[in-house]
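What you see is the complex with one protein chain gone and the rest in place.
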Amino acid sequence: MRVNFTVNGRPQEADDVWEGESLLYVLRERMGLPGSKNACEQGECGSCTVRLDGVPVCSCLVAAGQVEGREVTTVEGLADYAKHREDAHPGGGCATGACGTSLQDAQQWKANPKKATDSQTGEGATNPDATLSPIQQAFIDAGAVQCGFCTPGLLIAADEMLEHNPQPTDADIREALSGNLCRCTGYEKILDAVRLAAARQDRQGLQEGAV
Amino acid sequence: MDFLRPASWEEALAAKAEHPTAVPIAGGTDVMVEINFDHRRPEYLLDLNRIGELREWEVGADAVRLGASVPYTDIMENLRAELPGLALASHTVASPQIRNRGGVGGNLGTASPAGDAHPALLAADCEVEAESVRGTRLIPIDEFYTGVKRNALAPDELIRAVHIKKADGPQQYSKVGTRNAMVIAVCAFGIALHPETRTVRTGIGSAAPTPIRAKAAEEFLNAALEEGGFWDSKKIITPSVAKQFAELASGAANPIDDVRGTASYRRHAVGIMARRTLGWTWESYRGTGRSTEGVA
């Protein structure tokens, strides 16, 4: 069958789709978007999390035919997605400054200026000028990435949580990310990354509020 | 395999009538796992995602008509007052991603004893609105589960909605799993106090071939509350009554040993959950001010 839908803002069409194919398979194998990961294919790990009409879902459990005419955002489109949101709603909404995590705590992972001087693994072409969304940058800075296989799904889930809850408590973060398994990090650095992104968002909001 | 994409409820009913073996897929949280793992190759998949009314709910005077595909997230966030037991149960479903997709219709359609919604539906009392091209009928929840992963639906019927009685008293829901999130029930227990009828209803999940009510426990408790004048006096429930209720609830279970837990543990855990959830709901009914609701 044929399926038409929008991925990261661009209309896409897939032909000869087998009726049992998942959205995950279509993204990875037919659209050249392997960022969403195939870790369990049973909705028990969150590595394939994408936003379907804005809502985080496991793309392994969405039948390809179900996305006809709908909008999908994957990790490959996250930076753009976050940029558009920031343009529409600057500051991300934490107006009071009473965020759940102390700014000082979070800032100890402040980014090293990246990236042009850094080494690369040569695993693929990377754009040194790539702009990252705040949550992506925070994951790198906080050491939340090891093998990285859980990372795309966590980024989508964490970004969506911060959109709705810009000042999460640790318990809020844990609950929001409880559908995303990570086997490498023990989650501590992932918590740090989300706290860091929240704190930076807050700081940015304060600065823009002051202008 | 064919993928049927009805654009309206009427089209869906027509498709199901034409292809009674068609497997409805809404949230996909059961069906897609079976397809991905090569456990199932249905001849037809019947996609219900395009039917908007399945994701809507109406709050009536006595009941909520809950569309079959209303995501668990919406139930948690919007129906906590009307359907507190089901809202609590919804919160225990799998993960946020799954709760964004799955709805009660899937639990009912699959009719697995491990479905998280069942104990809450049984305790609250509800009717399943089943529809086919032949017409609509309301199936009382007590008659809905007919066997292991079997239900009372006819081959040409689809679940349109569930009519769930609005809470007239406190409700609670507990589920044992061996992980603190994203876990299938080892067993589960739902309880609803119905002060208007001076009755208590219960539901047990994953501890019998089908979701069941602990009827002997309910009858015992109804009688004990009535005889002791508890509904009016709002006295603390006598520990011996709570104990007996828990034992009867435990006795209602008819579980098996499997990789998730042993039969004897399940029986034991049902009893503990019955005693605790009765305590929480009763404290809430008494309005002692002592906070007994779990928050999250």
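Read from first to last, the chains carry the letters A and B; within each, the first residue is number 1.
Everything that follows uses one rule, which is that a contact is a pair of C-beta atoms (placed from the backbone, for glycine too) under 8 Å apart; a residue touches a chain by one contact, two chains touch by 3 or more.
By our rule, contacts and distances are computed from a predicted model.
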Not-shown chain resolves in UniProt (candidates "Heme exporter protein C", "FtsX-like permease family protein", "Oxidoreductase" or "ABC transporter ATP-binding protein") to "Oxidoreductase"
Touching the left-out chain: which of A:Val26, A:Cys45, A:Leu162 or A:Ala199? A:Cys45
Touching residue (missing chain; options B:Leu13, B:Leu54, B:Val176 or B:Ala242): B:Val176
Tell me which stretches of subunit B touch the chain missing from the display. 36-38, 88, 91-92, 172-186, 259-262, 264-265, 267-269, 272-273, 276, 279-280, 291-296
Determine and list the subunit A residues touching the chain excluded from the picture. 18, 20-21, 28-29, 32-42, 44-45, 47, 74-76, 78-79, 105, 111-112, 114-115, 117-126, 130, 132, 136-137, 139-141, 143, 145-152, 155, 171, 173-175, 177-192
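In this section, only the chains that are shown with their structure count from here on.
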I'd like to verify one number: the distance from the centre of subunit A to the centre of subunit B, where each centre is the average of its C-alpha atoms, in whole angstrom. 33
Under the touch definition given earlier, write down the residues of subunit B that touch subunit A in their complex. 1-3, 5, 25, 27-29, 31-33, 35-37, 41, 45, 47, 49, 94-98, 100-101, 180-182, 296
Please give the residue numbers of subunit A that touch subunit B in the complex, ascending. 1, 18-20, 22, 41-44, 46, 49, 55-58, 60-63, 65-66, 68, 157, 171, 175-176, 178-180
